[in-house]
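All protein chains of the complex are present and in place, except for one that has been dropped.
Entry: chain A
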Amino acid sequence: MELSQLIQNLMNGLAIGSVYAIFALGYTLVFSILGIINFAHGAVFTLGAYFTYTLVVGQFENNGLLKGINLFPDGSPFSGNPWLFALATLIGAAVAGLVAVLIERLAFRPMRSRGGDPLLALVSSLGVALVVVNLIQLLVGAEIYNFPSDAYGQVRPALSFHIGEKVVIIRTVQLIIFAVSLVMLALLGYVIGRTRVGKALRAVAENPGTASLLGISVDRFILITFFLSGFLGGLAGTLVGTAFGVAGPYFGVSYGLKGLAVIVLGGLGSIPGAVVGGLVIGLAEAFVPAQYSAYKDAVAFALLFVILLVRPQGLLGRAQIQKV
């Protein structure tokens, strides 16, 4: 492989891998607190993208019940400037976070408070995901909605530079995705590792009973966790939607599965594991030659399979220690 191709693939892989990482962290947060996978996380990812699209464009002109409704007849206040677009993205992510909180209330807490098997919550979250997907289809149809290119104003679409004779092209949106993801990871690492809230969150994750004895409201921290998880999921949705279009109600399904691969690869419940897992899978996909790109997912899951054969606890997972 030539150097230029190598760098191009690396850039592509890091950009998509960092989105996988922040998306998968949403799974990890909920898993580390409740010990279960929130199967509605992919749907929250989809919603994040649709929320941002709603703010930036204001209408869904192709299909669905909302066709013909225009929120902003005089043009969206969030369009035409990269900072306004960023603001819309954050609001979209925050609303996605609130949806995740709602999902906890509707699909997880009722099962938990009745002492139900954790597997039940898994199934009910799967149900929520289906409802969300169908609701999106009902409201705005199954068409792909692309963010108009002027939505974020006059930004250069790509940077290109030469390596020898060859040209490497990096889309601006890829750089932004990478930068935003890194900032989110650093922020999350700081909050969880250093702050009072983060320490309390880890206490709830390690031992909810002890956390309550210390005066930490476990229920409140579960809500905070779902909000953070939904925020990360919704943010990832907008980032991917900006790069490749908001690809219909099933937009989040394949990302949802990919995210599962990421956390299993990195080690269930491990935050650094989700980051490493995301980057590894993103890079692996980027190095799949273009003519075989239809097999990207197969490559990701084959990699998962091989790594789990060698390290069943995942790359950075803790080996299970039975305490007597």
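The criterion applied here is as follows: contacts are C-beta pairs under 8 Å (C-beta built on N, C-alpha and C of every residue); 3 or more make two chains touch, one makes a residue touch a chain; residues count from 1.
As a working rule, contacts and distances are computed from a predicted model.
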| item | value |
| --- | --- |
| Protein name as given in UniProt for the chain not displayed, "Phosphite transport system permease protein HtxE", "ABC transporter", "Fumarate reductase subunit C" or "Cyclic nucleotide-binding protein" | "ABC transporter" |
| Which of A:A15, A:I33 or A:A200 contacts the chain that the document leaves out | A:A200 |
| Touch criterion as defined above, residue of A:N134, A:T210 or A:S254 at the omitted chain | A:T210 |
| Contact set of chain A toward the excluded chain (per top definition) | 196, 199-200, 202-203, 206-207, 209-217 |
